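Since the structure comes first, as structure tokens, the remarks are kept for the end.
== chain A ==
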Amino acid sequence: MIDPSETPSGKLVPGKSILVLDNVSVSFDGFKALNALSFVVMSGEMRAVIGPNGAGKTTMMDVITGKTRPDQGKVIFRDYHDLTRLDEPRIANLGIGRKFQKPTVFEALTVLDNLWMALKANRRIRAMFTFTLSSANRARIEEVLEVTGLTALRDDLAGGLSHGQKQWLEIGMLLVQDPDLLLVDEPVAGMTDAETEATATLLRTIAKSHSVVVVEHDMEFVRALDVPVTVLHEGSVLADGSLDTVQRNEAVIEVYLGR
Partner candidate 1 sequence: MQGKTILGMATAAATFGFAVTAMAADTIKVGVLHSLSGTMAISETTLKDTVLMLVEEQNKKGGVLGKKLEAVVVDPASDWPLFAEKARELLEVHKVDVVFGNWTSVSRKSVLPVIEELNGLLFYPVQYEGEESSKNVFYTGAAPNQQAIPAVDYLMDQGIQRWVLAGTDYVYPRTTNKILESYLKTKGVAAEDIMINYTPFGHSDWQTIVSDIKSFGAAGKKTAVVSTINGDANVPFYKELGNQGIKAEDIPVVAFSVGEEELSGIDTAPLVGHLAAWNYFMSADAEVNEDFIAKWHAFIKDEKRVTNDPMEAHYIGFNMWVKAVEKSGTTDVDTVRSAMYGITYPNLTGGVAVMNTNHHLTKPVLIGEIQSDGQFETVWQTPGGVIGDAWTDFLPDSARIVADWTAPITCGNFNIDTGKCSGQNY
Partner candidate 2 sequence: MSATNISLRLLGNDTGARVFLAAIIALTVLVPILNVAVPPDSPFHVPTYAVSLFGKYLCFALLALSVDLIWGFCGILSLGHGAFFAIGGYAIGMYMMREIGPRGVYGHPELPDFMVFLNWTELPWFWLGFDMFWFAAAMVVVAPGLLAFVFGWLAFRSRVSGVYFSIISQAMTYALMLAFFRNDMGFGGNNGLTDFKDILGFNLQANATRITLFVFSGVALIGAFALCRFIVASKMGRVLIAIRDAEARARFVGYRTDMYKLFVFSVSAVLAGIAGALYVPQVGIINPGEFSPLKSIEIVVWVALGGRGTLYGAVLGAISVNALKSYFTALAPEIWLFLLGGLFVLVTVALPRGLVGLRGQLARRRANSGALKPKLAERDPAS
């Protein structure tokens, strides 16, 4: 097998798909969380995924990041790697970053340490003892602190941050990790309107140089992102297209408004 690190890389390869889900199914004790789900994310694309509770959004994220093994189907990353065969760290190191629904940062570490941890670097054990911060990385961290508004809190323990600040820190961690594909799960839950707007702006900026999948409930936010939308229902794709198209779709209305 070819070492995955030798395969074609690069942030954006226009016109190529970065992620393909092909006929993926997952069930828990008989409950089908994903049901023959297939969809494609193109390189450089930002895609919003919406759907009612239990539609399989989080399970889909779990399958992509290696947390859950699907019962069937393939998940192909950059036309080459079948993610269903790899574990979480491997997938993360291939260049897929994930932000959780509930902000999870390392609470007993400082804000700075959290960013340090996430920084794109050699993850081998040996490297831990020889690790030093290059000036480029230092600048990068400063920049991210600035962007996320955490400069003043850099030496505070992450556990002491407010909910919103934790959201920002987690986004900051994604930024320093610098993955090719970002999976963002409900980034604005619990944020104020102003923060939501700032987040939307930030995501749009990120999307210029990365591929992004955003899972979100907040329609206003999705509208603000102004990207193609995929609607999941009962573990498979119900509809996709622009938000307006999707919102006019009969099936979608039925699912959302109930019958």
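Just a few scattered comments:
Here is the rule we go by: a residue touches a chain if its C-beta (ideal position, glycine included) is under 8 Å from a C-beta of that chain, and two chains touch if they have at least 3 such contacts; residues count from 1.
With respect to how the candidates were assembled, all candidates are chains of the complex that A comes from, given by their letters.
Note that the structure is a prediction, hence the values are computed from the model and not measured.
Looking at 1 or 2, the chain of this complex that touches chain A is the one numbered 2.
The residues of chain A lying in touch with candidate 2 in their complex are 65, 67, 87-89, 92-93, 97-98, 100, 104-110, 112-113, 116-118, 123, 125, 128-129, 131-133, 138, 155-157, 159-160, 173, 177.
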